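Note that one protein chain of the assembly has been removed; the remaining protein chains are unaltered in position.
Moving on to subunit A:
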Amino acid sequence: MTAASPATGKAPPPPKPRPWNRDRVLGHVLMALWIVSGGYLLLYLAGNVTSPFVQNYFDDYVEGFVITVQIVSLSLLIGAALSVPIALARASSWRILSAPAYAYVYFFRGTPLLAQTFLIYYGAGSFRPELQAIGLWGFFRDAFNCVVFAFALNTSAYQAEILRGAIQNVARGQWEGGQALGLRKPVIFFKVILPQALIVALRPYGNEIILMIKGSAIASIVTIYDLMGETRRAYSRSYDFQAYIWAAVLYLIIVETLRRIWDRIEARLTRHLKR
């Protein structure tokens, strides 16, 4: 650390001692508060690991977690599939394609996910005869299907915008370069443009996954027993506030792990861009 400089032969001066100014005192006080409350939380949770609450509801929480994972992954996958045509239509120069795609994206990004879920889950009942006639009533009668349907439509709008932004972010010269090499348009799109676009889209995609995990808690309002639904059921049966505390800890762990994994993936996929 304190190697002598080759030019002068002298060791650098020691760093100045930092004074205990206002910021430093405040920072230490706040950190102490966090550490105390974090420690208290850990003690509280550790003391409750063998409590009747955990024994009664542990399996429910695990089931809820599985349902949450199912809802999120299904919606994201269906949304990803839907987002490609929407993004293409949105970027199209034909108004007849781009205008409806714009309206679709604007609607799903401009209204609350909760209202959209209600619109589909309760609203499907308004079209019961029509849905029965085409044999889709069975699908919409199930809350799980409705929720996945609503979430998939919602995330497809967001993902379409991510995709469109990323594709338009790729320099025009890439298209021209491909054409100069005599490649056909689809080949340029899939082999040249899309790989570069997806790298730009990595971070917003990660954010979208996290938004979807957080948003999926809304499913609990329409009678789905996902992680949040099981939490609410456990609380309404036991009136024990630790129901919500366990849920908070679980959600934080899920979101933070995912964020860290995603950072790793991003770092690995963009390692050729590091200078």
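The criterion applied here is as follows: a contact is a pair of C-beta atoms (placed from the backbone, for glycine too) under 8 Å apart; a residue touches a chain by one contact, two chains touch by 3 or more; residues count from 1.
Rule of thumb we're sticking to: contacts and distances are computed from a predicted model.
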Quick one: find the hidden chain's UniProt protein name among "RNA polymerase sigma-70 factor (ECF subfamily)", "Oligopeptide transport ATP-binding protein OppD", "ABC transporter permease" or "Beta-ketoacyl-ACP synthase". "ABC transporter permease"
I'm checking contacts with the chain that's been left out. Which of A:R141, A:K214 or A:R233 qualifies? A:K214
Given the contact definition stated above, which residue among A:Y44, A:F107, A:F139 or A:F190 touches the chain not shown here? A:F107
Which candidate, A:W175, A:F189, A:Y235 or A:W262, sits in contact with the chain we can't see? A:Y235
Contact with the hidden chain (one of A:S73, A:S92 or A:S126): A:S126
Hey, which of A:P12, A:G27 or A:G138 is the one touching the hidden chain? A:G27
So which bits of subunit A touch the chain we can't see? 21, 23-24, 26-28, 30-31, 33-34, 106-107, 110-116, 118-119, 122-127, 210, 213-218, 220-221, 228, 231-232, 235, 241, 244-245, 247-248, 251-252, 255-256, 259
